[in-house]
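The complex appears here without one of its protein chains, the remainder shown in place.
We call the chains A and B, going by the order they appear; numbering starts again at 1 in every chain.
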Amino acid sequence: MPDRHRPETTGAPVLLSVRDLNAWYGESHVLHGVNMEVRKGEVVTLLGRNGAGKTTTLRSIMGIVSKRTGDIEYEGKDLTRLPMHVIGRSGIGYVPEERGIFASLSVDENLLLPPVVRPGGMTVEQIYALFPNLQGRGSTQGTRLSGGEQQMLAIARILRTGMRLLLLDEPTEGLAPVIIEQIGVAVRALRERGFTIVLVEQNFRFASQLADRHYIMDEGKVVDMIPASELAKNSERLQRYLGV
Amino acid sequence: MSIHSSVMVDDRERRVAHPGRIAAWGLALALLAIAPFFLYPVFLMKLMCFALFACAFNLLIGYAGLLSFGHAAFFGAAAYISAHSAKVWGLSPELSILAGTACAAVLGWIIGSLAIRRQGIYFAMVTLALSQMVYFLALQLKFTGGEDGIQNVPRGMLFGVLDLGKTLNMYFFVMAIFVIGFVIIRRVVHSPYGQILKAIRENEPRAISLGYQVERYKLLAFVLSATFAGLAGATKALVFQVASLIDVQWQMSGEVILMTLLGGMGTLLGPVVGSVLVVSLESYLAESGFPVMVVIGVVFVICVMLFRKGIVGEASGWWEGRAGRKAS
Partner (left out) sequence: MTEFLSVAPQVLFGQLLVGLINGSFYALLSLGLAVIFGMLNIVNMAHGAFYMLSAFLGWLLLTHTGLGYWWALVLAPLTVAALGIALERCLLRHLYRLDPLYSLLFTFGIALILEGAFRHYFGVSGQAYPIPELLKGGHNLGFMFLPTYRAWVVVFSMAVCFGTWYAIERTRLGAYLRAATENPTLVQVFGINVPVMISLTYALGVGLAGLAGVLAAPIYQVSPLMGSNIIIVVFAVVVIGGMGSILGSILAGLSLGILEGLTKVYYPEASNIVVFVVMALVLMVKPTGLFGKEH
């Protein structure tokens, strides 16, 4: 059941703003002017077909795609000139599509790897409360966990750092419905705690249950923005864009 | 960017026999023929031997994409066998050189079979280690003469009739070997085998999926490269009438890499240009008391940092850029 538009986020300050973002992979021009903004405490999704540029947008924000033009501002700071590790330290946490659990690290080491960059991060106990599956797995090799558990670990390790903006790239991809439920519960809990989340998702049902607003991307551009409250009205448009 | 894609090889153009092209080769041949009357023939013979060595090495790195750090093993082993054949067994020069070359081919097959099991940098390290083993064998085995090497190697009578003790005769013999070697290498590069090698170099997984037995092709390239390196070494032993440890040392392997890198990997003329430059530079520096090793190292570093395509590579890139601009 889609959440209604939450009043406490309408007046909140803009945490992340992306204006006219163009990006290239080598010679290939992949983003043609992405515009979006995310307010503090919001959950915003990037929807779109495969190849629309959703992951590339996240990677451009983090500075992984280095050839880019346009404005990216986080808490008023321009990110486009900063090196990757400084962007991370500014407080943006990235959970990549491939999850990125390190095989040469144990679960504990994976969990504790990202350094604390801001005060106010969750404690390990709080993280285990949110993701009980991860408890007691400490010395297991990171990649021995199941896909769902690795996804939880990938989210969990960011929570300790004090990063307040989370970029989640397809957290439910390839996971069983039961696990997707669990992740949905966790993301909702994070929302309650005041995290700001940008969610890239192909799973529309999952996205629609959590988000305040939906950005639609097509061919490297943001082509539309639909608030949660207006989803029902726009189902036809959504079908066109997403092939849903 | 891979070591092979930094090189521009346009096979299609080179295949067509333009009259201009034939004239150019003819001119080169003519110049080579009259050169000994103007420059020191022994120095020219040295250049030709090393040019052949570099061309052989280039076959492996420029066309098969494999960096061998132990080519001195083939060059030196062939030199020793050739020297020993001429001096101790009294074989005539063409047989001595044949013996040396055959030895290099066999050694190439042995070392190649082992090294091919690894890729890239491991391959380089394995070739280095195995050639160091050859060095130690050369140091310890009796027939190689240890630190002194094999000296006073007789040049002998070619086919039993032509006295190679006469410098000019030797020169044209070496020139014939160089030209034949160069032509064969060129033919190999442009042959269907060469095309498959190129395909493997550019996209090995794809070649495998197309059904090519990639390992066999690589091994053949290795053996061919070793054989011609051996030909160069065996000939050199007769030119200077000496085979020594220098021929099998790792520094020699490094030098042939530099010659090819400087001249242009993956081009046919590059190794020739590079070897001429490096040998000339070393001869010049040897007189001056300058630290040769340091200069070689500096040239290496400069080439790797700034000049990866090498002289011929850069020149042909510039040339084709011009042609492209003219056309558009």
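In this text, contacts are C-beta pairs under 8 Å (C-beta built on N, C-alpha and C of every residue); 3 or more make two chains touch, one makes a residue touch a chain.
No experiment lies behind these values; they were computed from the predicted model shown.
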{"item": "Omitted-chain contact residue, chosen from B:Gly26, B:Gly90, B:Gly120 or B:Gly146", "value": "B:Gly120"}
{"item": "Per the touch definition above, residue among B:Gly26, B:Gly165 or B:Pro291 touching the missing chain", "value": "B:Pro291"}
{"item": "Touching residue (missing chain; options A:Gly70, A:Pro96, A:Gly147 or A:Pro227)", "value": "A:Pro96"}
{"item": "Those residues of chain B which, in the complete complex, touch the missing chain", "value": "1-3, 6, 67, 114-115, 117-118, 120-122, 124-126, 128-130, 132-133, 136-137, 139-140, 250, 254, 257, 261, 291-301, 304-305, 308"}
{"item": "Absent-chain interface as seen on chain A, which is shown", "value": "62-64, 83-89, 94, 96, 100, 102-105, 109, 112-115, 117, 161"}
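One rule holds for everything that comes next: only the chains that are shown with their structure count from here on.
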{"item": "Rounded Å distance between chain A and chain B, as computed from the means of their C-alpha atoms", "value": "56"}
